[in-house]
Each structure stands twice: as structure tokens, then as C-alpha cells.
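This is the structure I have questions about; it appears just below.
Note that one protein chain of the assembly has been removed; the remaining protein chains are unaltered in position.
A and B are the chain letters, set down in written order, and residue numbers restart from 1 in every chain.
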Amino acid sequence: MRRTRLLRLPGVLAVLAALALARGALAVDPTEMPTPELEQRYLALTHELRCMQCQNETLADSPVELAADLRHEIRDMLLAGKSDAEVRAFMVARYGDFILFRPRFTARTAWLWLAPGVLLLVGALVLGRVLRQRAALLPQDLTPVDEDTPN
Amino acid sequence: MNRFLLPMAVFVPLVAILAIGIYHAPEKDIIASPLLGKPAPDFSLPDLADAARTVHAADLRGRWYLFNVWGTWCGGCRAEHETLLEIRRANVLPLVGLDWKDDDAQARAWLTQLGNPYAVVAVDHAGRTAIDYGVYGAPETFLINPQGLVVYKVVGEVTHDVWTREILPRVPRAAFPGT
Partner (left out) sequence: MLPELGHFALILALLLAALQAFFGIAGPALGRERWIAAVTPAVAGQFVMVATAVGCLAAAFIGDDFSVRYVASNSNSALPLFYRVTALWGAHEGSLLLWILLLAGWTVAVAVGAARLPRAFAARVLGVLGVVSFGFLLFTLATSNPFLRLDPPAGDGADLNPILQDPALAVHPPILYTGYVGFAVAFAFACAAMLEGRLDQEWARWTRPWTTTAWAFLTCGIALGSFWAYYELGWGGFWFWDPVENASFMPWLVGTALIHSLAVTDKRGLFKSWTLLLAILAFSLSMLGTFLVRSGVLVSVHSFAADPARGIFILAFLVLMIGGALALYAWRAPLLKSTAGFEFGARESFLLFNNLLLVIAAATVFAGTLAPLISDALKLGTLSVGVPYFNPTFMLTMLPLMALLPLGIHAGWKRGRLSDSTRVLLLTLAGAVIFALTLCFGIFAHGAVLTPVGAALGAWVILASLVDPLDRWRRGLSLSRAVLGMTVAHIGIGLAVIALTSVESFTFERDVALGSGASTSAAGYEFRFDGVAPIEGPNYDGVGATITVTRGGAPVAVLKPQKRQYWVQHQLTTVTAIHMSRGNNLLVALGDDLGAGRWSIRIQIRPLVTLIWLAALIMAIGGAVAASDRRYRTARAPAAAPLPAAAGEQPT
């Protein structure tokens, strides 16, 4: 695997770029945790942390060595009784927020997390207005509806 | 306002964001290190030259140094080796190597053959220290100040330009030897 390690340097970026669809191999990770609860947390964490070396892959899916090292790190931390939050904090302290596929809710990411709700709210207000307007137009609207073509 | 202008009002900033995206695209693989301005993580690792000796990060404090993560399996490390030798010759600040996930014998042979730019090389077989430094590929190089804080990080090769334009200006002249 070492020979295929992706190196981050400008000259190689061009070569990397030429390898469209560059992922082919997968990580098969036979790590076993002592309890189903730990197993569940291990899987959840490895699936929401990013492999820094790869093109948009999770630690769980990535075949590169660094991802395997980080999976071992997570396993060891969970076995040592660390919480999920502690594992995430450990990763962020070293690799930054980029490693989290679930962005933390902060002042800088609030817009992203609130966007769906705000849009729904605004949409509901606009919808309510349109519905009221159209209902008000109903009495004057005498055009018949052709029921033979139901859609 | 004409509400039919609203789509345009969304579209214009979007174009600006996409344009900035194109402008930044070449660097999108370089992720800013959260370690900048923070203490360089501690470690105690075997010395490549003599496995019986240990390199302690704490012992490196008190002066400016470059912490360079490399391995003999890494093509970029080979490419930047010339510059590292040039830095050694400049004798401004020492290079501390971290031989990452490598074979000791091969690493020693590499330094004998290509020349050794390092004051000392710590060996990280398990990759544990590399994780502490947030390394995600080799080569990576950290500029560390006398207080042991990470001042700057180079992801990828240290070229002559990076050395003269990015690294040197960050080191105060007073720290140069002979001043």
C-alpha cells in the first residue's frame, strides 16, 4: 500500500487529478470491539470522520494506511473509556474541523444547520399568502375545470 | 422591489463564491493546521542514528527549528531533499527529521547516499507522533519557535522559494547565528 500513498505536493496534484474516479480499493476493517455498544460507537465514529488523505471518503471506507492508524486510535480511545466527544475533540485538535463530516454547530456553521428550517419557515409564510390570495380569487373565477384530464 | 429580481439577487453572490472557489481551487488540498500558534506536541522517540538514544521534543526548545516529516517511500521527500541540504548549508536553523513509518536501515542508507540535512532524526514507526502533529501526507514541515510554538506549516515540498519567501522571513534576524 505504501507505494500508492497519495503525496500532497503540487507536482503530484496534476497526476492525481488525472486519476478520475481514483478510488477502487476499499478498507476492510475486521476490528472487533468487546461490546455491541462499543462496536456501534466505533462504527458511527469511523463513518463520520473524514480520511484526510482521500477524496471525500470516511475513515471507515478508506484503504490508506493513515486511515487505518486513525481507526486504531479511535478503537484505543474507546477501549480506554473516552467519550465520542473526546474522540472528536482529539481529531479536531490535530486535523481541524475539516475532519468532521458532521460540522459542529458554531457561529460559523449556524447558517448551514439553520438553512433548512429557515427556508421551510419562509416557504410556509409565502405559501400561506399565496393560498389566501387564491382563495380570495375563487368567487370571481368562473372558468370550468376539465375533470376528464385529471392531471 | 421587483420580486422577480430575487433569483438574480441570489445568482450574483453565487457567481462570486464560485469565482473565489476557482481562485482557491489549486490550494484546496492544503488544509490549514489547527496547530498554528499552539505548542508543538511532545514526543520521545528513538534516534535514527542510534536506536539506544531517545529524542525528546522538550530538548529541542530554546531555539528556532524546522520539523520535517519524511520517509524513504515518499517521492516528494526525495524532490525536496536538495532544498533541505541547502537549508543545512545556510546554517540558519537546524532541521529535525521525523522518519514516518519507514524502515530504519533504508532511511539510514538514504541519508548516507543523498547527504544528511538533519541535526537529528526521530523515528516514528507507529505513526503516533505524526498523528499528534496532524500529518496527513509526506512531506510536511513545521517551523517551530524557541517557545516551542508552531509558527508555520508547509504541506508538500519545501522548495527554494518556500524556504526564502515563506520560512526565512518568519524567523527574526536576531535568531540567525553570528548576529
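Here is the rule we go by: a residue touches a chain if its C-beta (ideal position, glycine included) is under 8 Å from a C-beta of that chain, and two chains touch if they have at least 3 such contacts.
These figures come from a predicted structure and were not determined experimentally.
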Positions on chain A where the hidden chain makes contact: 4, 17-31, 47-48, 50, 54-58, 61, 96-103, 108-109, 112-113, 115-117, 119-120, 123-124, 126-127, 130-131, 134-141, 143, 145-147, 149-151
Residue numbers in chain B that touch the chain omitted from display: 2, 4-5, 7-8, 11, 15-26, 28-29, 31-32
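Keep in mind that, in the parts below, only the chains that are shown with their structure count from here on.
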Residue ranges of chain B touching chain A (in the complex, touch as defined): 26, 29-35, 73-76, 79, 101, 126-128, 131-134, 136-140, 155-157
In the complex, chain A residues that touch chain B: 2-3, 5-13, 52-53, 65-66, 69-70, 73, 92-96, 98
